[in-house]
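For reference, the structure discussed in these notes is given below.
Missing here is one protein chain; the remaining ones are kept as they sit in the complex.
Letters are used for the chains, namely A, B and C, taken in the order the chains are written, and counting of residues starts over at 1 for each.
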């Protein structure tokens, strides 16, 4: 298991490639990558992400441990950035490796659902018109009900 | 949409990175990668994949079009190899990009479920003890029922 | 028409494809014609529930008509991914 919380960009290609290599015991690797979306208005300048140092790492480790307890996983990777990002920049990724594709998919979805609503990150959108904190979505909270 | 059927290896890192780059309209990218597993006995020498040239490309294109019709997808990528591979080698990958993580995940699972049972590929395992065709699993056929 | 065989169907019949002159109206008719030819076809087509068929590169059923078909392929259930 590897949990990374960092300000600097990460290299999705290198991470995905390293994660999937040498896994002759694992037939299935799933990755999810979150990308800064421009707003409908097309005027997002900066996405700023604040986090809670210390608790963030603990919460992500706890989420990853829960996933490993519930599914047959050979490995889990979570990388999440904080600080200032531009539209198109990669915010975060998770990766799961399993002997079974169903486990790899479900565990990745579980990680994302928990990470969205239970890991201490907060997004603020800076536009020409000002800055505002992104509101949590009811659907993200509801997504936890299925697990 | 990009559909690739080829004998030579592909570069997961380069493909994932290119697929996720410049997508400020898509917040979510999911990839699935299939890897040659060694058998429980640990004596798989070669995994050989046969396919039906012409029909393979048509079937994968049809599956990708179905996914684009059912989910809000910005892009779909399918790469599938044929020929001889060793344990740990990458067999195939799919990637989906969507504004919504749920769409990206569901579409990738749909692509995998259909590709497993409806694209004309056949696996043969070569071991020290001989060679045998991999039997289709009932659970793979049943996985289609949910879509 | 061209008749193609894949995986163990190909191995049992011994060729990957062949030209077949047939007036068969359906896939099942074609299978019966082939089975009547030689034991290797009899062996390959012994259990149709273990086989799949594509007509002109589209998956279909054994009762599918063959009017105008140029290519018929027989193979076991697919195991890609």
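Quick note on the criterion: contacts are C-beta pairs under 8 Å (C-beta built on N, C-alpha and C of every residue); 3 or more make two chains touch, one makes a residue touch a chain.
What you are looking at is a predicted structure, and each value in this text was computed from that prediction instead of being measured.
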Chains in view touching the one left out: A
Across A:3, A:44 or A:115, the one contacting the chain not displayed is A:115
Using the definition of touch stated at the top, determine which of A:13, A:34 or A:87 touches the missing chain. A:34
Sole residue of A:23, A:37 or A:80 that reaches the chain not shown, by the stated touch rule: A:80
So that we can see where the missing chain sits, which residues of subunit A does it touch? 34, 49-52, 54-55, 58-59, 80, 91-92, 112, 115-124, 133-136, 141
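Note that only the chains that are shown with their structure count from here on.
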Look at all chain centres (mean of CA atoms) and spot the one farthest from the centre of subunit B. C
Centre-to-centre distance between subunit B and subunit A (centres being mean Cα positions), rounded to whole Å: 23
Where the CA atoms of subunit A average out and where those of subunit C average out, how many Å apart are those spots? 48
Quick check on subunit A: which residues sit in contact with 2+ other chains? 101
Among all residues of subunit C, those touching at least two other chains are 81
